[in-house]
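Removed from the display is one protein chain of the complex; every other protein chain stays in position.
Per-chain numbering from 1; labels A, B and C assigned in written order.
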Amino acid sequence: MMKKFLNKPEAFVDEMLQGILSAHPDQLKHVADDLRCIVRADAPKPGKVGLATGGGSGHLPLFLGYVGKGLLDGCAVGGVFQSPGADQMLEVTRAIDGGKGVLYIYGNYSGDRMNFDMATEMADMEEIRVESYVAGEDVASAPKGEEHKRRGVAGIFYVYKCAGAKADEGADLDEVKRIAEKAGANVRTIGVALSPVIVPEVGRPSFTIGDGEMEIGMGIHGEPGIRRGSLMTADEVVQEMMDQILPDLPYESGDEVSVLMNGLGATPKEELYVAYRKVAEILSEKGISVFKVYVGEFATSLEMTGFSISVFKLDDELKGLLAKPACTPFFEQVEL
Amino acid sequence: MMKKFLNKPEAFVDEMLQGILSAHPDQLKHVADDLRCIVRADAPKPGKVGLATGGGSGHLPLFLGYVGKGLLDGCAVGGVFQSPGADQMLEVTRAIDGGKGVLYIYGNYSGDRMNFDMATEMADMEEIRVESYVAGEDVASAPKGEEHKRRGVAGIFYVYKCAGAKADEGADLDEVKRIAEKAGANVRTIGVALSPVIVPEVGRPSFTIGDGEMEIGMGIHGEPGIRRGSLMTADEVVQEMMDQILPDLPYESGDEVSVLMNGLGATPKEELYVAYRKVAEILSEKGISVFKVYVGEFATSLEMTGFSISVFKLDDELKGLLAKPACTPFFEQVEL
Amino acid sequence: MFDVSQAKAALHAVRLTMEENRDRLIELDSAVGDGDLGLTMCKAFVTADQELAGSSETDVGKFLMQAGMTMAKSAPSTMGTLVATGFMRGGKALKDKTACAPADIAAFFRAFSDGVMERGKAKPGNKTLVDVLEPVAVAAEEAASSGDMDTVAAAIRDAARKGEEASRGMMSEHGRAAIYREQTIGKPDPGAVAGRLMIEAFASVLK
Partner (left out) sequence: MFDVSQAKAALHAVRLTMEENRDRLIELDSAVGDGDLGLTMCKAFVTADQELAGSSETDVGKFLMQAGMTMAKSAPSTMGTLVATGFMRGGKALKDKTACAPADIAAFFRAFSDGVMERGKAKPGNKTLVDVLEPVAVAAEEAASSGDMDTVAAAIRDAARKGEEASRGMMSEHGRAAIYREQTIGKPDPGAVAGRLMIEAFASVLK
């Protein structure tokens, strides 16, 4: 049974965008007469590398929620769980190029890859230099050694944040790309889900999870995880998740990290904090210190019940960039 | 079927608080050896009126989420949907009194009223001057003319925000109380719910809403609303809600307002923006201009599906206070 | 004469009756509220009984105030807070007394009832605890003129029972039960029942 606040399901994405644009006119605008091409209200920023992202709808604040000061310059918006088109990415690219080129940062999904590649080709024909960083840090989506196959999930936040801060310093495209790669290489994520979601245009759950069941490692579109089983206690779930994340980088005694506890949509913040309590305990036992903890919704899947944990390994450079202020309609941070 | 990330249900609130305190040690601490007495890490602030709130758990970021710079100084935390005790309020009061007295700002629920009144009496015995402002702006909870019976819901955010900014200016207790009263008098809220919630210790839904049904005006603990009926389109729901809010103050052509679109827990941000689109349309038709829109979760009810709309009428004084920066672990705002 | 040792006996007697009626109170509160009344009343009086049984306080007023404080800490629900307020206000009225005459007992129940009304804003007739406490206060004042403690005990016991009985016919206007309004008419009010049990137990030690 679909129980949502909707008008016509087909109009869902565009009405959402109309709502966003009318709520935040000082911060965001659309270009090319296409609601799905969203850029900063003050774009382009001359002399700054432009940062663009894009992806399917249904993941707010991903993706367009990170367009704003200290973060990204533009975003191409797709249908629910669908890649935006290459032409929309190209429009965004044109609108944010400040003469220093554009870096695409997006998640490793084949539709997005194909379209961003096509957009890159189109931008090249217009002599806009474009580079890409494809984020993929979900340890449940492919084993160690096959990192290039991993899906990008909530950890992309750290890539946006560090690359955005670097671009703000006036760094050139190669340098900003280096930071994006470094941030991406230092983050690992794993999720757990308790319930499926309903895509408005589909109208029924696209997969099922039994009463009393959970799936560890499920992707944000319901991609299969690494284990489905009976729902365990919060502490047990967190332990199993951390057992996947920590050996993967690996994170070791003496490391300093930032942690992102990300709600997938319907999970109350209360539960995210119950879970974080156990994360903190595990990290402290391993001798890993924590610099900054983010708790909230950073990459969702409509009304999915579940959460993900991302751990981001810091060095002085990344820590300095993470600490920089940022401000979008969906994310604000004062200087740390 | 209860599907939550939990350890022991009885430990839910305390484990959540442990998580919060370990995630944000630079911003929050507890006092009196009681996790449920939360204050700013830098409390007391000498020479500043102390602002305290309190209420049941299950509403994050209400109530403790508004403890921090530019907002409140302390919060007494109750069990899920239960008032904290007067002695806990007293401990918070002691810990935040900077010599200029303390203002209690909390929602109009009888348990909270009784306990805050008792705490006031106890604080008087210790010669701490305490005043109270009891927020109640849910137009669905009592008719016009009986405003004193109305429940306090998400609109209390505006009271916190303005009073917090005023206290930061160094204003005295009477002046801060005046602002709290003025802000409270200028806000109206109404909610709509599609699903019930499960209190962890109870383990089953405390009320039901049929498949395909919605309830307009339902309170954040499931208190009855003004109408239960079939789920309508987002536009129709918003129209019915705004028809309750706008005539109540009333809000009129030429007014300037801030709008708060508050998710009750499980409703995706996408849907809040679809709903805001219609709010913006209605306000614009009425000739009411919008200064700042907040969209997100500001006062929740665990995993309830639904949202509330709050409209806050501005004048120069309130607008100036609303625009001031604030920073807590749950809410950050740069100067507007 | 009512002194601290009798006050201790009173707390203990109330505790026992609450423990005995625990399930009945849960049942009553489940029908029109959240069902916790049996638990909170036990918690309030078990804690007060335990913490104060060994007290060396001789001032009856201070002792009863302390009992109220203990209840406030241990049971922050509606009835917990109201009963705590009653003991604190009643105790205040007996401050500096080591032994109480019938007139003092009357003053205690008057302050108790007034305190609960001030705290909870309910008036007689709203179908709450007040519908037991207020007739008890009135009866204690009237009976006090006899100068006889047994007369006071009998009067408050009687008033509590009648008050509880009368409250059945009323409509709930406060607390969670107020949601049911008309549907509560004819049903016992959980708080009034708990109040009657408390007064009966209290009366049983008065001499």
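Here is the rule we use: a contact is a pair of C-beta atoms (placed from the backbone, for glycine too) under 8 Å apart; a residue touches a chain by one contact, two chains touch by 3 or more.
The shown structure was predicted, so the numbers you read here are calculated from the model rather than taken from an experiment.
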item	value
Displayed chains contacted by the hidden chain, counting the whole assembly	A
Touching the absent chain when the full complex is considered, from A:Gly58, A:Gly85 or A:Gly101	A:Gly85
Candidate in contact with the missing chain, chosen from A:Thr53, A:Thr93, A:Asn115 or A:Ser195	A:Asn115
Residues of subunit A in contact with the chain not shown	78, 82-88, 110-111, 113-115, 117-118, 223-224
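The definition used in the following text is that only the chains that are shown with their structure count from here on.
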item	value
Chains contacting each of subunit A and subunit B, listed by label	none
Subunit A and subunit C: spacing of chain centres that average the CA atoms, whole Å	58
CA centroid of subunit B to CA centroid of subunit C, Å	34
Subunit B, residues touching no fewer than two other chains	none
Residues within subunit C bordering two or more other chains	none
